[in-house]
Every structure is written in C-alpha cells, then in structure tokens.
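Removed: one protein chain of the complex. Kept in place: all other protein chains.
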Amino acid sequence: MALELVGRATAPDTDSPLSIRGLTVSYGEKPAVFSVDVSFRPGQMTAIVGPNGAGKSTLLKAALGIIRPLSGQITSYGRPLHEGRARIAYVPQRASVDWDFPARVLDVVMMGLTRELGLLGRVRASHRARATACLDRVGMAGFAHRQIGQLSGGQQQRVFLARALAQEADLYLLDEPFAGVDAATEKAIIAVLHGLRAEGKTVIAVHHDLATVAEYFDRVFLINTTAIVEGPVAEVFTPEQLQIAYGGRLALAQMGGAAAG
Amino acid sequence: MLWDALTLQLGYNATLVTLGATMLGVGAGATGTYLYLGKRALVSDAISHATLPGVVLGFMVMVALGGEGRFLPGLMLGAALSAGLGLLAVTGLTTRTRLHEDAAIGAVLSVFFGFGVVLLTVVQVMDAGRQAGLETFLLGATAGMLRDEALTIAAGGAVVLALVRLLHRPMILVAFDPEYAVGQGMRLARVDLAMMGLALAITVTGLKVVGLVLIVALLIIPPVAARFWSERAGHVVMIAGAIGGVAGYLGAAVSATAPDLPTGPLIVLAAFALFVLSLLMAPGRGVLAAALRHLRFQRRVHLRQGLLALAAGQPVYEPLTLRLMRRAGLARADGVATETGRAMAARARLDERRWQILRSDPAFEAAAARYDGLTPLDEVLTGDQIAALDRGLGPEGAV
Partner (left out) sequence: MGQDFVMLSLTPLLIGIAAAVACALPGNFLLLRRQALIGDAISHVVLPGIVAGFLVTGMVATGPMMLGAAAAALVAVILIEVIRRLGRIEPGAAMGVVFTAMFAAGVLLLEQSAASGVHLDVQHALYGNLESLIWLDGYGWGALTDPKALAGLPPELGRMVAVLLCTVLFIAVLWRPLVIATFDEGFARAMGIPTAILGLALVAVAALAAVAAFDAVGSIIVIAMFICPPASARLMTDRLGRQVAWSVVFATLSAVLGYVLAGYGPLWLGYDNAVSAAGMIATVSGVILGGAALFGPRRQSVSRADATSLASTLAE
C-alpha cells in the first residue's frame, strides 16, 4: 500500500479556482480539519466526501472565511480569496436559515444580485427578469411570489441554487445540496450543475451519498479530518482509498456499489 | 464597623436583614440554575417586571377594603398573580404566534411594567401621599424592615429550597432535553410550571430586599458563576445556591454599615464580583486556564504541521509555524530543518504513516476513532501492537 501525504505547492496556483494550503480548524481542543492541502481543478465537478463529522462543511466555511481557521492559506485563481469573491457563489445548508423570514422567493433570488445593485442601486425590470430566468432554470418559475416558509425542502434548495445562479459566478460551492430533497429536485439540481460545467464553470459540492458520486461528479476529494486524496473519480474513488477515509467501517457491499473502478 | 457588620453585631434590624437576604440568595441561586441550564435565563426578567401591576393593584384593593395597604403578604399575592398572568402571556405569544421567546419576554416585561407605572400614577392621582413606599418595590428598601417581614422573606427562601430539593430531578431533565423528558413520560407542562412557580416565588419574596428590577440578578448571576466550577448539574445547583447566599450575606452586611449604601445593589455587585472571580480563576472553564490550554494546543498544532511539512521535503512558509519551530530548535531562520528537527520530522512522518495504516484496517477501528492529527500513536497502542503494525509497513519501516 503506497501512501502519499498530499503534496504542497509552493507558488499559488493561478489556474485553480480554489486552492487550500495547510488549513487547520478546531472547535475548542479538537481539530475538525487538520493541515489540509488541496487544489481544486477548474471546469470540473468535484465532490467532497467523507464520513460524518469529517470536517467537510467546516472546510468549506473556513475556506470562505465564514469561520476562522487556526492556520491556513486560501487562494482563488492565484489571489487571496477575499479578493476574488465576485467570482464565487456559495450555496449553504438549508438548516442555517430561519425560513419564517418575511421574504418571497423572488426576494431571495435577488439577493444574488447584491454585488451589482450595491447599496442604493435601483432594481430595474432587467434585474427582475434575470432573477426570474434563474428561477426558471431550476424549475421554480411559478413560485416567484410565494412566501419562502411555504416551500418544501426540495423547493427551498432550488431557490438557494437560483440565488447562486443569479451571481453569475465562475466557482460554485455547495454544502450538501442533495440532503433531504425529493428525487425530482435532485434530478433538477444535477441537471443545472452539469449545465454549469458545460459552460466551463467549476462546481465543488459536499456530497453525502457515496452511491451517486461516480454518476454525478468528475473528481472527488476524500477527507476525514485530514486530506486523504483528490483526483478523478475513476482513479481515486477506489475501495482502498475509501477504506482509509471511512476507517474500515465501510461494508464491502457498499463499496462494491460505490467504487466505480 | 465592617467587621461588626460581617459578624452580625450591628443590631437586631441589620441581623434580620442579613439573614433574610442570605436565605433569599441561596434560594434564588438554586432556582435560577434550572432556568439558566434550560437556556431561559431572561424569563425571570419578564416575571419580575410583571409583578408591578399586581403589587399596585394589591395595594389599591387593600386600601379599598379599609386596610393599611402595605401589608406584605397581600402585596406579594398581588405580585404573584400578575406575574403569573405575565408568564401565561409569554407562553401564549411563543406557542400561538410566530414570535420567538425573546420577543415575548421583552413585550411582556415592558408592557406589564408600563401598565404598572400607569397604576402607580393613578394611585398618586387618587390619593396623594399614599403611594409613598410602593416605589420601594422597584429597587428594594430594607431600612426599617419589620421582624415579620424579614421572617417572611427567610421563610420564602427556605420553602423554595425545600421544593428545589424535591423537584430537582425532573427539572434538570427538562432543562437539559425536554423532548427526551417527554419520552420518559414526564409531563412537560407541569415541570415547567414548577420551575416558573419557584422563580415567581423567589421574585415575590425578594421584592422588598432587592426590588423587582434587580431580583433578576440573583436568579442569573449565581448560576452563571457556578457553572464555571463544575460539570455536574447537581453540583452547579448547590454552588449557585452558595454563591447566592454569600452575595446576600455580604451585600446586606456591608449595606448596614452606612445609610447611603442601598442593600439591593450591593448584593448584586457582590454576586457580580464572585462571577468575575469564577470567570477568571475557575480551574476547568475559567479564562486563565482556557487561555493556557489554547496556547499549548496551538503550539502542538503548528509544530506538528511544520514537522510534517519538513518530512515531505517542503520548507515551512507560515510565519507563526516557523517562529514556533525555531523556538523549539527544530528549524533555522530560513525554514530549513536542524538536526533535531530532521529527526523529529522523520518520527512525525512515521507516526503519520502508521496512523494511515491503522485507519484503513478494520481491526483497529476503535483506535482509529482517536485520530485527530495530533495524538501520537504510542499513546493509543502498546509497543507490541505498533511492532505488529510496522510489519505491514514494508521495507521503509521503523526508524
């Protein structure tokens, strides 16, 4: 068994839409993410995969600066991340939001246009049209004036995705986009994401379902507190790597179905 | 003078007040713990402010019935009734509307208090001079406290304590995990009622000593302070009671030494002083202890990361890591490893590789769960087990 520590680049990778070096995040005294190095490839769909509590969401949030890491450097297209926010769209977990908030579906999608509208910019018909087009793309065209609390889980997820689409970013970061959604929504979302890839955009998603990794994604990043491996699904999504990531707890049957080989 | 006060030699009245305040403090500290642990500390603020209309109405009723109007148990009854109504309003707003608990508390607190203020001025209008003395319930006034009043207060505190002892288990369970408690067959509404009822009793009892604006302090500060000293709920309750009692004692005693030292505020400030002490000094959760632990932890993380980088042949680039490694004699100023550094780096790399093997082997599942990037393997496995692991490592094997 040949094991490699994930290598470190010494110069910032200008091609990579998201490059993480030496990231460590801890809650109290327990590291949730330890010394992670990974450079995601552009124009591809990468899944971030690992057992529960492996630090997947934490990784995303720390990369975006939502939580403070203990150490680490994050770059996007060779520049520090905070300089490149205009090209990055984030779709958080649904649970982070109070769905009782007084907002309609269209209002939420329009939040994606904030960067353009600024503080006092007037909302024109063209902005509304763009937001509606994004709703259309996720299959929620008729819901523009619905109060968000009245939506189902899958519908809420699609609204979040529409909001991200409105940002017209180059890199899309999603945290468990398929958790708790119905089959139709899952199909709709994956269609949108593949569409983004066809346009040359980069998609990185924390993904919880091993069975669909090979079908949905091009590359996979395995993590369990530390980085295990990153690469094309065919190469690295193997029983051996999964053993390491999941600590031998994975049933052989699961792996047989999961590893594309 | 201060010494006399602390040893209860300042006279009958002062001693009464001090003992009453102590009893009150113990009861308040203990009761408040359940609210605090259940994350509902500020409900006591709503309860206390909602007593005002009841106190004034009680006064008005007693005057109308021909009495003096300032009969303490009567006023306490009025206080309890209107505070009870306030509690119902908070629950009603939280459960039947989309408003959250903090909004309900704030609304009830201010509206009931505002209405109480209106009633106060009504009393003023109806009979100038009679309301003097009712305002003392806002901030407390222990000067000239009657023996019976002090005894009532001490008795109130004692009764609450007895009930706390009785109802401790259900209240703790509900404070920690209400859904589980319901699953265990407990009647949530009843336990809630008990908790709130006790808080109400303390509030009403403490009106004369510390006043309604400050009684909330005695229900919140001692439990918060006590939390620093123990991880066991039962102990927190007891420590909170002790802190409350000490605060009551100190505050009342000191206030007896001079006429312009009001009792209520002094008790609260004594409690706050004990809180600051706990916050800083407590060995487990205290700030100083935590800061030391964090610094140590940060150092371990950075050294480990740095060593692993060195082992992979990369220079260290993060400034803090570099500094720590230089200080530990593991690297030179330019980021290149020293002899010791190289040795330790090799050891770290070996440790890391052993961990990777362990994590992929189902036989070591329990040990694998302890992996966190920092713990060295020899803390988890015996020498023999590590040797067995090495045999699977291949020729590069052990150092």
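Labels A and B are assigned to the chains in the order they are written; within every chain, residues are numbered from 1.
We adopt the following convention: a residue touches a chain if its C-beta (ideal position, glycine included) is under 8 Å from a C-beta of that chain, and two chains touch if they have at least 3 such contacts.
As the structure is a computational prediction, the values presented were derived from the model and not from experiment.
A.B. asks: Pick from B:Leu139, B:Met238, B:Leu277 or B:Ala328: which residue touches the chain that isn't shown?
C.D. replies: Residue touching the absent chain, from the options given: B:Leu139.
A.B. asks: Given that one chain is not shown, which residue among A:Ile74, A:Ile88, A:Leu135 or A:Ala245 touches it?
C.D. replies: That would be A:Ile88, which touches the missing chain.
A.B. asks: Of A:Leu18, A:Val36, A:Val49 or A:Leu64, which sits in contact with the chain we cannot see?
C.D. replies: For the chain that is not drawn, the touching residue is A:Leu64.
A.B. asks: Using the definition of touch stated at the top, determine which of B:Ala41, B:Leu75 or B:Ala345 touches the missing chain.
C.D. replies: The single option touching the absent chain is B:Ala41.
A.B. asks: Could you tell me which of B:Ala79, B:Leu214, B:Ala311 or B:Leu330 touches the chain that is not displayed?
C.D. replies: Touching the chain that is not displayed is residue B:Leu214.
A.B. asks: Out of B:Leu8, B:Ala103 or B:Leu193, which residue would touch the omitted chain in the full complex?
C.D. replies: Looking across B:Leu8, B:Ala103 or B:Leu193, the contact with the absent chain belongs to B:Ala103.
A.B. asks: Which chain B residues touch the hidden chain?
C.D. replies: These residues touch the chain not displayed: 36, 39-42, 45, 49, 92-93, 96-100, 102-103, 105-107, 109-118, 120-122, 124-126, 135, 138-139, 213-214, 216-217, 220-221, 223-224, 227-228, 260-262, 264-266, 268-269, 271-272, 275, 279, 285, 287, 290.
A.B. asks: Please output the residues of chain A touching the missing chain, sorted low to high.
C.D. replies: 32, 52-58, 61, 64-66, 82, 85, 88, 90, 92-104, 107-108, 111, 114-115, 117-120, 147, 149-153, 156, 163, 173, 176, 179-180
The rule is short, and it goes like this: only the chains that are shown with their structure count from here on.
A.B. asks: Counting only Cα atoms for the centres, state how far chain A is from chain B in Å.
C.D. replies: That pair's centroid distance is 38 Å.
A.B. asks: Going by the contact rule at the top, pick out the chain A residues touching chain B in the complex.
C.D. replies: 1, 3, 5, 7-8, 10, 22, 24, 26, 29-31, 34-35, 70-71, 73, 100, 224-226, 240, 243-244, 247-249
A.B. asks: Applying the document's contact rule, which stretches of chain B touch chain A when the two form their complex?
C.D. replies: 98, 293, 297-298, 301-302, 304-305, 308-309, 311-312, 314-315, 317-318, 320-321, 349, 352-353, 356-357, 359-365, 368-369, 371-374
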